[in-house]
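These notes are about the structure you will find just below.
A single protein chain has been omitted from the complex, and every remaining protein chain is retained in its original position.
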Amino acid sequence: MSTSLDRRVALRDPTARLERMMEIREFEGRVKDLFFEGVVSGTTHLCEGQEAVSVGLAATLRPTDHVTCTYRGHGVALALGCEPSAVLGEIMGRTVGLVGGVGGSMHLSERAVGLMPTFAIVGGGIPVAVGAGLSCQVLGGDDVAVAVFGDGATNIGAFHESLNLAAVWKLPVVFVVENNLYGEYSPIASTTAVTDLAVRAGSYAMPAETVDGQVVDDVAAAVRRAVERARGGDGPTLLEMKTYRYSGHSRADTGPYRPDGELEAWQGRDPIALYADALVAAGTVTAGEVDALRSAVTERIDEVVAEVRQAPEPDPSAMFGHIHA
Amino acid sequence: MSTSLDRRVALRDPTARLERMMEIREFEGRVKDLFFEGVVSGTTHLCEGQEAVSVGLAATLRPTDHVTCTYRGHGVALALGCEPSAVLGEIMGRTVGLVGGVGGSMHLSERAVGLMPTFAIVGGGIPVAVGAGLSCQVLGGDDVAVAVFGDGATNIGAFHESLNLAAVWKLPVVFVVENNLYGEYSPIASTTAVTDLAVRAGSYAMPAETVDGQVVDDVAAAVRRAVERARGGDGPTLLEMKTYRYSGHSRADTGPYRPDGELEAWQGRDPIALYADALVAAGTVTAGEVDALRSAVTERIDEVVAEVRQAPEPDPSAMFGHIHA
Amino acid sequence: MTKLRMNQAVSAALADAMREDPAVVVIGEDVAVPGGVFKATDGLLAEFGVGRVRDTPISEMGFLGAAVGAAATGLRPVVEIMFGEFLGVALDQLVTEAAKLRYLSAGQYGVPLTVRASVGAGLGFGAQHSQCLETWFYATPGLKVAVASGPQTAYGLLRAAVRDDDPVVVLEPRRLYGGRAEVVTGDDGIIALGSAEVRTAGDDVTLVALGGTVPVAQEAADGAGWGAEVVDLRTLVPWDVATVLDSVRRTGRLVVVEEGPFSGGWGTEIAARVASELFGELRAPVHRVTSPDVPVPYAKPLETRYVPTVEYVREQVGELIETGRTPRPWWSREGAHR
Partner (left out) sequence: MTKLRMNQAVSAALADAMREDPAVVVIGEDVAVPGGVFKATDGLLAEFGVGRVRDTPISEMGFLGAAVGAAATGLRPVVEIMFGEFLGVALDQLVTEAAKLRYLSAGQYGVPLTVRASVGAGLGFGAQHSQCLETWFYATPGLKVAVASGPQTAYGLLRAAVRDDDPVVVLEPRRLYGGRAEVVTGDDGIIALGSAEVRTAGDDVTLVALGGTVPVAQEAADGAGWGAEVVDLRTLVPWDVATVLDSVRRTGRLVVVEEGPFSGGWGTEIAARVASELFGELRAPVHRVTSPDVPVPYAKPLETRYVPTVEYVREQVGELIETGRTPRPWWSREGAHR
């Protein structure tokens, strides 16, 4: 079986990027089913519709770069290379989970691919990425740190403090805001004084880009520009990814607060469909191969689900591990 | 003797504004002397050089407007109308102090003139002013709230959260940043990614002005514009007052970290001298009257100091008051 | 009397408070249009409008601070902090500002602010959304803390908190939101802050519980071979010292039942005070039945074990009564701790 690192390296290939987006989509669908079935407890935050951001990002970063991400992190984890069984294992609270089941859906982590424990506190991961960038700067080398967070997080103090600090210290950090137009059930305009979030880089004299978050290679290109700046010692960048989450915020939320037709309009620019069309048009793959990929992904995820269902739950003693060094 | 409200109303008169700036200057000088004499314990944060901001602000606001200010609040308190004896009484921890001596230099308050308890936590007063603005909006009427804070405070999360919230809710709030170029011993450029702070209003689509904080009537005019917007229901404004503190940050700090000549350059645009010259030029007062004003202020503050020196210290029982309603 | 779920009792309390006093406003993330993620503010927007029921940006420091300022200048805000942990980004406004504003203004400004926050484990929300965090509010003169243990206390304590002229934190154990019970509303349903409730009579032991452990302690006592006075503390700061001392004087034994780590838990306050005041009068050492010293784990079998269970409480209390000695906690018995 492939390792997480193999899965990561594979993303250099366009077809693998398409496949990975399909995998994330399929995965999130299963998580939703398993949640409704009652075998996933607590909460889940799905990222269907945002796959291009995760995959475009992962395709560009090195495994030694550091990534902080949020509770909406299944896609980022899979994109970075984490095995679907380990991610699902964590979500289902099994010993095969990334952190043995003590974390759950909101707390995924795999150091081998640079995924720091994902953050359930909005804004919590942003300064932590700044600190990872500080390590890169102080320890030498040219690794970078990336903070992934949502539009809603740009209203919390930690966002502001982090961008200012990274700018003043010229740290190798890329701030990636997934502007999916909602923070929980609140549309961005009801909570946020500006809706084009790249604007906010102006408070820190920081370069920024607005990126079409539905186009995986656009995401990758923008991230590459920002990462190059960071690796070259030119400091941080804010990237605003315009995207959309098809599911509601979490759990059973179906998004009834969304205006009619909004979801459908975004589905019309589905990142997987767009990329599949582009690859077919470019002759990289055939339509038949796309279908085959999709079937293969479905099959693999079927197996993963079956496997994790059988995986053991942790013993109470597991709660006492890893509290201190 | 005059009341705090009389002192406030008096500021409609230009000569009174000049006199009040002189009073603040004289007052701060005495506080410094008393600190070095050892009769003021703890800490003090003086505002010499920034008098025009305090007085220009106070001249414009109503006593029913709400003001939150920082530990560097002696000038704002005096400008708003608080009696010098009550302010010095608080600084010296006497029963005649504004809050009976339990607060000290950093905690001044007088509701009659709209001065909420000043804040010793950087940024602490900014959201509180937003809340006072919320009261104004919800309870009706057209009072406004003003937050006064320093350049350093624009780097803390509460600043960002407050401006966004006030903008989204269109609250009648004026944010006044006294950009005196330093936060403690750190020059602004070492801590802040932009040094023109009005820029930061852009993150909230908020109107902003950069104001010459050394010219009291410029301050008053800018505040008037912002307050009118607020009273008219058009929401918040950010005002950046370019100013300078002659003394160091606090206590015994003399500001050795300042570049040679910087202090002197600013003293060349001293707010009191500028205003005195302007009033003389306009024929409002004569040079002789200016001197007489200054002597009168000195005499009055002499008396205040003498009076407060004699004032009783609180009894231990005073520490048990006003904890609960 | 109507039968209400605990989240409905909360919204009923808020609605009654808002009807009684036009200065009451409700502020928080997704409290207005969506009616709260736990549906504890449902229906308020429709009745009271956008001026008084406000969805906020994600900025706890900002809107909690705004509530402090609003409280000081004429409103009576009730802030929802969706998960208690989020106070970690805003604690300053509560502990260092709100609690001291009256003091630092010599009574010129009061802060009639209520902060509601959901707390506790049991819903599978993991280590950062399952804590209780009571001690964040300890040692803070000026701040009161109440904890709901079901629909009636959720209603009654919240009503009292909103009427109170000082800042009050009301913690709501989120796993109880869905529980339904008869609730007395209106003035008769209001529960004075600082008063504990003795729920049952019993000769052998006093069980002091709070919030989420109240139903656990009650059930443990109900089926037990020993008799317990089960005390719902209801208010943690200031707690009802007289009622607890009276009870323990009668029973001679005290067990504090806590959700949360053993070390540094809120119950140390109760245990320390009672052990000193009733020195020489106790039949057994004061005992604290708590969770182990671990972050709240996610996997169901772990989380279930984390919160003291009915059986565990029953067993611990039984052993204390029987032996007169402090029972060892489950994690040191089974060698579960490495």
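So that you can tell them apart, the chains are marked A, B and C in the order they are listed, and the count of residues begins at 1 in each.
Going forward, a residue touches a chain if its C-beta (ideal position, glycine included) is under 8 Å from a C-beta of that chain, and two chains touch if they have at least 3 such contacts.
Since the structure is predicted, the reported quantities are computational estimates derived from the model, not experimental observations.
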{"item": "Chains in view touching the one left out", "value": "A, B, C"}
{"item": "Touching the absent chain when the full complex is considered, from A:158, A:241 or A:272", "value": "A:158"}
{"item": "Listed residues C:35, C:267, C:308 or C:329, member touching the removed chain", "value": "C:267"}
{"item": "Of A:23, A:51, A:83 or A:110, the residue in touch with the unshown chain", "value": "A:110"}
{"item": "Where the missing chain touches chain A, by residue", "value": "66, 68, 98-100, 102-103, 107, 109-111, 116-117, 119, 121, 124, 126-139, 145, 157-158, 160-162, 164-165, 168-169, 321-325"}
{"item": "Sites on chain C contacted by the missing partner chain, in the whole complex", "value": "61, 85-86, 88-89, 91-93, 95-96, 99-100, 103-104, 127-128, 131-142, 237-238, 260-261, 263-269, 271-273, 275-277, 279-280, 282, 284-288, 293-295, 326"}
{"item": "Chain B residues touching the omitted chain (full complex)", "value": "41-43, 93-94, 101-107, 119-124, 152-153, 155-158, 183-186, 190-192, 257, 313-321, 323"}
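Note that only the chains that are shown with their structure count from here on.
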{"item": "Chain at the geometric heart of the assembly (C-alpha centres)", "value": "C"}
{"item": "Chain A and chain B: spacing of chain centres that average the CA atoms, whole Å", "value": "46"}
{"item": "Whole-Å gap between the CA centroids of chain B and chain C", "value": "41"}
{"item": "Where chain A and chain C are represented by their mean Cα positions, the distance between them in whole Å", "value": "36"}
{"item": "Multi-chain contact sites of chain C, meaning residues that touch two or more partners", "value": "56-57, 59, 61-62, 89"}
{"item": "Per-residue overlap in chain B, given as positions that touch at least 2 other chains", "value": "157-158, 160-161, 164, 168"}
